[in-house]
Every structure is written in C-alpha cells, then in structure tokens.
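The structure appears below as structure tokens.
As you look at this complex, bear in mind that one protein chain is not there, while each of the others sits in place.
Each chain gets a letter, A, B, C and D, in the order it is written, and its residues are counted from 1.
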Amino acid sequence: MSAGKKSKQKSTRRLSEVAGRRSEKSGLPPGSLVHIGEPSEDNPKIRVITFGKKIHDDFELQSFDAIEPLLKSGQFLWINVDGLNRVDLIESLGKVFSINDLILEDILNTTQRPKAEILDNFLFIILKTLNFDEQTGETYPEQLSFILGHNYLLSFQELAGDPFDEIRTRMKAGIGKLQSSGPDFLLYALMDAVVDNYFVMLEKIAEKMEIIEDELVADPNKSTLAMIHKLKNNLIYVRRSVWPLREILTRISNSEYPFIQETTRPYLRDVYDHAVHVVDVLESYRDVASGMIDIYLSSVSNKLNETMKVLTIIATIFIPLTFITGWYGMNFKDMPELSWEYGYQMVMIIAGAVAAGMLAFFRRKGWF
Amino acid sequence: MSAGKKSKQKSTRRLSEVAGRRSEKSGLPPGSLVHIGEPSEDNPKIRVITFGKKIHDDFELQSFDAIEPLLKSGQFLWINVDGLNRVDLIESLGKVFSINDLILEDILNTTQRPKAEILDNFLFIILKTLNFDEQTGETYPEQLSFILGHNYLLSFQELAGDPFDEIRTRMKAGIGKLQSSGPDFLLYALMDAVVDNYFVMLEKIAEKMEIIEDELVADPNKSTLAMIHKLKNNLIYVRRSVWPLREILTRISNSEYPFIQETTRPYLRDVYDHAVHVVDVLESYRDVASGMIDIYLSSVSNKLNETMKVLTIIATIFIPLTFITGWYGMNFKDMPELSWEYGYQMVMIIAGAVAAGMLAFFRRKGWF
Amino acid sequence: MSAGKKSKQKSTRRLSEVAGRRSEKSGLPPGSLVHIGEPSEDNPKIRVITFGKKIHDDFELQSFDAIEPLLKSGQFLWINVDGLNRVDLIESLGKVFSINDLILEDILNTTQRPKAEILDNFLFIILKTLNFDEQTGETYPEQLSFILGHNYLLSFQELAGDPFDEIRTRMKAGIGKLQSSGPDFLLYALMDAVVDNYFVMLEKIAEKMEIIEDELVADPNKSTLAMIHKLKNNLIYVRRSVWPLREILTRISNSEYPFIQETTRPYLRDVYDHAVHVVDVLESYRDVASGMIDIYLSSVSNKLNETMKVLTIIATIFIPLTFITGWYGMNFKDMPELSWEYGYQMVMIIAGAVAAGMLAFFRRKGWF
Amino acid sequence: MSAGKKSKQKSTRRLSEVAGRRSEKSGLPPGSLVHIGEPSEDNPKIRVITFGKKIHDDFELQSFDAIEPLLKSGQFLWINVDGLNRVDLIESLGKVFSINDLILEDILNTTQRPKAEILDNFLFIILKTLNFDEQTGETYPEQLSFILGHNYLLSFQELAGDPFDEIRTRMKAGIGKLQSSGPDFLLYALMDAVVDNYFVMLEKIAEKMEIIEDELVADPNKSTLAMIHKLKNNLIYVRRSVWPLREILTRISNSEYPFIQETTRPYLRDVYDHAVHVVDVLESYRDVASGMIDIYLSSVSNKLNETMKVLTIIATIFIPLTFITGWYGMNFKDMPELSWEYGYQMVMIIAGAVAAGMLAFFRRKGWF
Partner (left out) sequence: MSAGKKSKQKSTRRLSEVAGRRSEKSGLPPGSLVHIGEPSEDNPKIRVITFGKKIHDDFELQSFDAIEPLLKSGQFLWINVDGLNRVDLIESLGKVFSINDLILEDILNTTQRPKAEILDNFLFIILKTLNFDEQTGETYPEQLSFILGHNYLLSFQELAGDPFDEIRTRMKAGIGKLQSSGPDFLLYALMDAVVDNYFVMLEKIAEKMEIIEDELVADPNKSTLAMIHKLKNNLIYVRRSVWPLREILTRISNSEYPFIQETTRPYLRDVYDHAVHVVDVLESYRDVASGMIDIYLSSVSNKLNETMKVLTIIATIFIPLTFITGWYGMNFKDMPELSWEYGYQMVMIIAGAVAAGMLAFFRRKGWF
C-alpha cells in the first residue's frame, strides 16, 4: 500500500461511522444507489484482463460496449474497478452484467458486513482487507466486492491502489494455475491474498501487544491503559470483519454452485482453514488483552502500596520522635529531666532507639 | 418524529414497567382485550390505501363496512391504525379480518417481545422501533404490529405520528416497485424502514459513547460512570428488542408461506443481513462499554494514587524537618549546639539538605 | 396469596435446603414415597370439579370410590389436591389413576426441577410458582404438579391456599372456553396463570432493583451490596426454576401426544412466547445486577478518594505551617529573626502565603 | 463410609495428580494394565451374588473357575470387586468375561473421565462418587466402573469399604424390584445411589458456603478468601466429574442396546433428571461463589476506607490544633498575644472551636 494512499483511509476510531454512513441513507427506497464511504476525487479506473490458456489482453476499459464481445469470445474476463465514487460507472457495469440494484447498493455501501450471496447467474461476495497502523494503533478497513459469473470475475476496490498487483504479476508470469484455471480459481487467489493480508495484520497487532506488555512490566502509565483499550476495541472490530468469512467460505465451498469447479474446492477449503486459524488467533489475542488490563490494575495498586509504604515509614519513624522533642519542649516549671546532667544525651539515645526499633519492625515486615 | 410526540413516549428507565404492565392483566382470562401501554387521549386514526398497478385511493376509514367491498375489488389494501387506546376499534377490525383474540391481545399489549407467527390465513409480526434520546440517554420503544394477508396488509402503530410517511410518499410518487408489488413487498419496505431506524439509533448511541470516551480521558467523574451504566442497560434493552428480528426474518423468508412471493424473498434476505449487522454492532458496543468501566475504575485508582503522592511528598519532606526544629526547641539545660556560634546556620543547612535529599529521592522514583 | 399462608413458605436463603431435603432420602429404594418439603399440620383437601358443556359438580372428595364412576360418566374431571403431607392420600389417588411410583415420588418431592414427562396414559408436568417478598428480598417457591389424562386433569399444590381460585371462578362463570374445551385447555389455563405469576414476580424484583439503584446513587453502604448479592442469588435461583419451562412447553406443544387437542396448541405456543419473554427479562436483570456491583465498587473507591483528599488538603496545608512555627520555636542563642522588629508579622505573612499557595494548588487540581 | 477408610482417600488438592498419574504410564503401549491410583495394602475382595426370582447365593469368590457354571445356570450374577491394586485378579476376571485390554486399562486407571461405551457383548460405564470433607474443604473422588452383560453385572470399586451395602441389604430384604428385575435394573439402582450421593455432597458444600457467607458478613479475613478459592476449585473439579453423567445417561437410556430392558428405561430417565438437577445446582453454586469474591473484595475496600476515616478524623482535628500550639510556642521577642491577659483562654476557645468545627464537618459528611 503506497504512502500516498494512507491519507485517504478511513479510521475505525469513530464508533459512529459504522452506523453513521448507513443512517445517511435511511429513508431512501431500497436499491437506491448511493456511495457510502470516504469521498474521493480520483476517477475510478476499470481494468480488464482477458485470459484463458494465456493472458490475451490487459487494458483500461474506455467503453462499456467493449465488454459484450469479450464475453462471447470464449475467453475468461477479469474486470477490476478501483474507486467507488462514480456511481454511474458502477450502474452501467451493473446493466451490462444484469446485476440487480440490491447488489449494486451493497457494493457501493462500504460499511457492509462481509457476506456471500448465491444468485441465479452469479456469486456475490463482500470482504474486508484490514490494515493495522502501528503508529496510531488504528485499523483501516477497505471493502472488496466480487461477482463471479460463468466466465467472468468482477472485483470492486474501495480505494485506488493495488492490493492485487502481485496476483496480476503472477498471472502474467504464468506462475501456478492462475492463467488456465478460470475465474473461480482467480477468485480463490484473490481471497487467499485477503486472508494472507490478515496474517500481516495479526503480526502487526502482536508486535504492538508485545510493546505494550514490555511497557506493562517496565513502566505502566495512563497511556498504556489507553493503548490496551484501543487495542481491545480494534480486536473487537477486526473480529467482526473476519468472523463472517468462515461462514462465507463454508457456504461457497460446500455449495453445489456450478461456477465453482470441483478442482477449486480443495483450495477454498484451504483458505477456510486459514480463516479459522485467524479467528482462533484473534480470540486468544482478546484473552491476552483482557489479562493485560488485570496486570495494569494490579500494577496501579502496587504503586499505591509503594507510595503508602514510603509515607508510612517516614511518618512512623518521625512522629514518635517529634513527640519526644515536643515533650521536652514543654515549659513546665518543674521538669527534672531537663536539668539532669546527661538528660540531653539520654534523649538522644531514646530517639535513636525508637528510630532503630521502627526500622527493624519494617524490615521484619519486609517493607524494604 | 415530531417534537410534540416525544412527550408521549415511554421511558425504559423504570425496569419494572416491562413486567409491570403485564402484571396488571394477571388473572384475566387469556384473550382478554386490554390495552397495555401509555394511556393516550388521541383518537386512533385508521387510514386506508388501496393500490395495485397504481394507487387507487387513500382515505381515513369511517366505517368498517367499507372494507369488505374493497377486499373483493381485486385491489391491494393497506390499512394503518395509529394509536391502540380504542380497544373497540381494534376488536371490530379483528372481526372483519377474522383475527383471533390471542393475536389482538398481542397487538394491544405493547410490552410484547418481537415475534412472527404463521397462521392459516395470515402472517403476524410484532416489531419495535427504538428512539435513543441523546439528552437523557434513554431509549424509547414503539411497538409495531403487522398482519399480512393474501391481498391486504394491516399495520398497527402504538403512537400517533408517522414513521411510515416516507414510504407513503414514495408509494404515491411511484418510486420503486412499491405500488405494483403487492402487500408482501410493502411489508418488506416497512420492515426495511424499521431496520434503517436501528442504524439511526446505533449512530446516536455511538456518538454518546464517543462523548463518554472523551470524558473518560479528560475528566472522569461520578456522572461518567452513571452514564456508562445507563448506556449499558440501554444496550441490554436494545439487544433484547433487536435480537428476535433475526429469527423472525429467517422464519418468514425461508418459509413456504404462500403470501410472500418468490420475488420478495431476496429483499427479505437483504433486511436479514442488515439485522445481523445491527446485532453484530450492538455486541461490539457492549464489549466497548464493558471496557469503559475498566478504564473508569483504573482512572479512579490513578486519581487516588495521585492524591497519595501529593500527601506523601509534602509529609515526608516536612516531617523530618519538623522533627529537627522540635529537637532544638527542647528546653534541656545543657544543649551545646544551641550556643554554638554557627549552630543556627548549621540547622539551616541540615534542613535544606534533608529537603533536597527527599526531593531527589522522589524524582528518582519518578513521582514528579 | 393470603397473609396466613406466608408463614408456611419455604425460604431460598439456605442454600443447603435444595440438596438437603433430597439427601434425607438418600439410601431409600427408588420409588419410596416420602414427602420432602415443609412439614404441615393442615389436612390436604381434594376438590373435584366435573365439567363438560357446563360445570356439573364441584365438591370435596370424601372417598376414592367416587372417582371411578365419574371417569366413566363422559364428563371431564378436574381433581385438585392442596397439601402434600398426607402420603397415603396421594398413594391412593395414584392407584385409582394407575400412576407409577416414580411419578408419585416426584410429586411429593418439592425440590424437584420443573419437567415434563410423556407417558403412555398421561402427561406429567412439574412447575414452580415463585413469590418474591419485597421485605426480605427472598423468593418463595411453590411446586405444582399436573397429570393430564384423556378426560381428567389432576393438579397437586404444595401449599394450602388457592392460586387457582380465579380460574375456578372463571370456569363457573362460563367465561372463555374453559368449561367446554376439555382438560387440556384447563391445563393451558393453569400454566398461563403460572407464567402470569412470573410477570408479577418480575415486577416486584424490578421495583427492588430500582430502589437499590436509587440507593447506589444516593448513599451506597454495606447493606446495599448485601442486597445486590441477595438479589443476584435470587435471580440465579429464579432462572433455574423458569428456564426448564421453555423446554417443557416446546415438548408438549410440538408433540404428537393425543391428549393435547389441535385447537389448544396455539394457546400453548402463546404461553411459550411469554415464557421466553420472562427468561429474556431475567437475563437482562442479571446483566443489570452485575453492572450494579461495578457501580458499588467504584463508589467505594470514590469515597476512599474523597476521604484521602480531605486528609491530604488539611495535612499539606498545616504541615509546612507547623514546620515554620517549629522553626521559630527553636532555642538557639542567636536567631536574628526573633528579634527583628517585624519578625512576627513576617512569619504571619509567610504562613498566610503558604496556606494560600496550597489552596490555589488544590483548586487547580480540581480537588474542591 | 468408615472412618478408617478416609485416610486412604485421594485428595483433589494437588492439581498435578490428575495429570500426574497418567503421565507415569506415558510411553507404555496402549492396553498395558497398570493400576494408576493410591497404592494400597488391602487385598481386593471379589464378592458374588447370584439372583433371579430370589437371591440364590452370596459368597466371596475363591476361584475364577466358579464363574463359568454360574453364568450358565440361568441365574443373574453380580460380581463386585473392591480394590484395584491386584492387577492380576482384574486381568483374570477380564479373561473370563472376554473384556479387552483397553477396557481393563480404563478400569484400573482411576484418573479416568466418566464415560459410557457400548460394545458388542456388554455396556461399560465409569462413574465417580464424590465425598466432600467439611473439615478440609476437599473433595475426595472414588472411581466406580460397571460392566453390564446379558445376565451379569460386574462392578469395580477403587476403595475397600462398601457404598453399595445398602443396596445389597435391600436386595436381600426383597424390597422393590431389585431381586427379580435383572442386572440392568441393578445397574440403575447402583447409579441412582451414586447420584443420591451427589445430593449429599451438594448439601455439604452448601453448608460450607453458608458458613462462608456468614463469615463474609461478620468478619471477612484472608482465610475466608482462601476458603472461597478452594471452594471454587472444588466446584470446578466436581462439575468435571458430574457433567459427563448427563451424556452417559442420555446415551444408554436412548440406545437400542438390548441388555437394557424397556421397563428399566423410565428409571434411567429419572436418574437423568436428577443428574441434570445436580448440574443445574452446581452451576448456580459457581455463580454464587463468584459473587462472594466480589463481596470479599468490596469488604476489603470498605475496611480500608474505615481505616482511612479514623486516620483522617484524628489527623485533621489535631493537625490544625498542633499548628496553633506551635504558633504560640515561637520565641519571637515581640508577640503581643502572649502577654494579653486572656491570651491563653482565647487560644483555648479557638482550639475548641476548630475541633468542634472539624467534628461537625465530618458528621455532615456522614463519617461517624
């Protein structure tokens, strides 16, 4: 992901965004096409790759009329749209592939929950990629939608930039079965890339957690707790994005849906295993994060205890001594000790003994 | 929702209300028709819209005799009742559509749990709309009931006012498929409006949570905790209202019930997806709210620690000094230091050294 | 429930009772008939109502020989036994209706878990009514057992008194379908009364919770916590009694059991909906009660903080001042300030400045 | 259970035992017969009862050759082995009844999880009895294994002593159906005895909990917390032993296994109901125990608060007074008040006023 792109990313910090964007649409008739997400000035690009035994073509789409003949050419088609801010383009594309409005609405609404829908003429999938920023401790989601037809795959990215560049490179280089295996295998490859992206995110989160753990031991302070809190909220958010993936993969890999070939199913099951692994790891991270809060709270208590001990030691040593000095500071006419020859020395000895006794008492208590 | 209406809303604050209203009826035979809810002076209005290819008519119902011919006219019928305080009206309507007493009882009892019931001649659904008031932090529920027959839809609102005005407007304007698609599609549109209303509520709750989070960082106090507590109770209440919706939608969208057309099912599944999303978000809000309480408690501990440090620093600096002054305030006859030439200066230096030593000790401990 | 009856109620406070009574029987052969429950001096009364199209008879049973002819008369029979302390009566009744010993044992053992059993010749159900006493905060259970045969219903109450009087009154008055609908509808009516009783209990618990919540805000003390604890234990107990009801109702309303008529099923489903509602509400009450403990703990912490602030403010203002006075109370021969003309005034000013500075410091910290 | 036996009981205190004993065997081939449990000097006794219409015989087995003819005699056989320390005896018995090594291994390993296994020629069940010792707060488990064949029941006790004496007595006395109903009913009776034993244990645990609850209110101290902790660990352990019983009973009472007669099934369902009850009660005890820890923690906080209040009251009353006395203990040449006629009286009044003011302040705060 390029540096320039980051500034356009959405933050998860603001809780209200999830619901907020949705509510803008509240009241519109269902199927109304509105882009819900970060506004952007970039013009969406539509990139077309035709493939079969080999890559036949790779160009930027200029006119929607070009698609029809390609579909009939017997080649496979991969059309990638990056950027969702031009509703009219999406709509035109929808018309070409006869995608109904409810689906287009979901593609445009980037606050969607990940899901899979099996329709008569295609398979529709929504996923999220997640980028954890170590600096801010925030997770930035990007919504990806896929439409898998008989001989085509449409992919929609929320942001310009190119998470799929690698796959395109591999495709061109003819590595693996990508060129020859049809759009369902391509879909698998893209989903695999998304799940691999989760492992990258997990690693970053884990590094952050280790930093926090070290801080917890060394010098826990208010910002440590804030960081743990942020982290926990992030894990909650991430879990919500990843969890539905299991269900999605179960559904499409088990289904009798004709457009997923038998040979692709083991690969989808493989992605499924990885997704389960991600969820497992997330769950244990949440447990670990909960444990951190206990550590923090007890460390605050420990500090308080430490403070109190210092106060108590100082106070309990000097308060009796001060009493003694006060005693011989009284102005009674007749205080015999005041005129004893070794009165002053005696007080010195008593004071020393009291202080030593107190110190011995505290040492026995293990206070220092 | 109009301002005037708000004053009539029920509060969730009083826990006993949920059970309380129910208990008023305890002892009555089942099927007894009693309005359980906020009493109201308003006269319920019954509004009838007949539609088919277009909207044929839209009027306020004056006599129940008018319904029979309309049902036979081949047009679709939407009858909306706002206000439940006139039991006799509901009862008369029930007779016209042969709705049995158990159903009417549920419609009138506004403390009902959301549910769907599939009967021989119609489908019966109870839902809740929820309005979160940012000022008070309370959620105000309103119960909506629907009866979907072969060619009619009855809707019952608890409060006067018009959450469905928008849909009526769209219907009239001929936007979408509302006019032509029959009462099942209308039911979908109304349920979609209810779920959209949940997103509005989520957004308001999230905004409230952000305000509390900011307060937690800046200046947490007793009212912050009270607010978190209120919020948590609200989330518990909201969850109870939204949760059954999933089951309801699963049931009616999967069922072989003849009055839901095949073409409407994808739309219901869409509402289902949104309902699942709402529940997901609610769950994570609850997790976040629980985390807030940890933050609050640790912030209280931190404050205590802060207070203790101030006390400890002041006390441990001055207590030894006071001891020294007490020492030379003793009245022993023979205290040589008192008559030393630089005795006073020496004490000054000692006192300064003790104070400086203490300060250094605290700085080393990182206390200030 | 009459006041006189309350004194006979069992308390839930003693945890050991649940298990305790059971253990008295440990070692006896299964099927041994022993009354496990509060001993009572009252003589159980057996009341018989014969009904069909109308109520034919209503009398107290004197001899078991009277039952046989009634069973053959073509009328429906409702036999209610209040009080379980006369084992021989129950046994005789068991013989008349060929009820096996395991069932009779369950009827007599009032520590039973609610359950339903479907046997060849009848349906056996155990339920609990629950009475929450606002004064003591205790829940008093009463066990009810039902045996539904082809043309008869037996009901067994643990305590004398009459929770079913109302139903009997309605039956006599011919309200609803009670008279004409057979013993299965009567069973429904009785179960409905039990669930309505739960709503009464929920309302009382909710009122108690509101009182506690107000106390939490106003003046939380040790007894508040004890009350929350008691309440939570009560909710745990109540949940255990209500929870199995869902399963019971599912089982009997879905079963192909011939003695429940098709027309009664919707009514049972209605009771089921209410039972689910009760469980829902109970769950949220438990969540709310857990939240209360957090509030209580943080309020204790707040109080401690408050106490510490008072101490810290007083101590940190006066300790430096006392040091100053100590300083000029020293008896050094040569302390020039002591003989300065405005020495005393100077000390006054210094002391005032220190005190004012401290106060300003605390105000800046927001401590008062 | 005799007093002499107690000393031989295993303790649950040592967490490692559960796993520990197992690990001794790690590395041995599966099916290796090793006794894993407390070593014992007692010689196991094998007691044989033959029954059918009546008890035919009851003797201690001397030779394994005696079994074969008994099996063919048409009578039912109950063989009870108490003590597992003589592996060779168990092995010989296994040969007579053709029990495979995996089963024998499970019988000898007393750290086994309760389970049921349905084999071709018999049914194999492992259970635990649990004895709670009020003195130590520990639970002592004993493993029981049963093998139910067509016309015989083998039972294996871990410890000498006789939990089944009562059943033997009833059998001899001809109470109930024990003599005549075959080994499956005998198995039921033994399992019923085990579950009854759980109720005894629950009662003891509940009594312990009540003692702790009273202590929590009266005088909570460190040992109270240790006791709650021990109790919780015990409940965790007990739950692990009782929980599988539900599954076991479901399995054998539902199965089409030929050796359980139709007439015995209702009895097994009855035991099942009781087992569910035990699990229910255990769950609520765990909830109650968790609540106790909250109470304990808040009571510690309350005590701290109490301590702080005493300190604060004393300190804040006397610190200002000491300041005043310090003030007039200064040695300035010119302190006019010192020579006022009523100076001393004035200071008395001021000191009294300050003390009274402080006391009034604390009373207003509700501190005493």
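One rule holds for everything that comes next: a residue touches a chain if its C-beta (ideal position, glycine included) is under 8 Å from a C-beta of that chain, and two chains touch if they have at least 3 such contacts.
Source: prediction; values computed, not measured.
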- Write down which of A:71, A:96, A:295 or A:355 is the residue touching the left-out chain. A:295
- Message: If I consider the whole complex, including the chain that's not displayed, which of A:80, A:109, A:157 or A:197 touches that chain?
- Response: A:197
- Name every residue on subunit A in touch with the hidden partner chain. 166, 170, 175-176, 178, 188-189, 192-193, 196-197, 199-203, 205-207, 209-210, 217, 266-267, 269-270, 273, 276-277, 280-281, 284-285, 287-288, 291, 294-295, 297-299, 301-302, 304-305, 308-309, 311-312, 315-316, 319-320, 322-323, 326-327, 329-335, 365-367
- Determine and list the subunit D residues touching the chain excluded from the picture. 14-20, 22-23, 25-27, 29-31, 100, 102, 112-113, 115, 117, 219, 222, 225-226, 229, 232-233, 236-237, 240, 293, 296-297, 300-301, 303-304, 307-308, 310-311, 314-315, 318-319, 321-322, 325-326, 328-331, 335, 337-339, 341, 343-344, 347
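Here, only the chains that are shown with their structure count from here on.
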- Any chains in contact with both subunit A and subunit D? none
- Message: Along the graph of touching chains, what's the shortest path length in steps from subunit B to subunit D?
- Response: 2
- Note on the structure: Rounded to the nearest Å, the gap between Cα centres of subunit A and subunit B is 27
- Item | Multi-chain contact sites of subunit C, meaning residues that touch two or more partners | 297, 301, 304, 308, 311, 315, 319, 322, 326, 329-331, 335
- Query: How would one label the connectivity among the chains shown: line, ring, star, complete, or other?
  - Reply: line
- Note on the structure: Which chains touch? The pairs are A-B, B-C, C-D
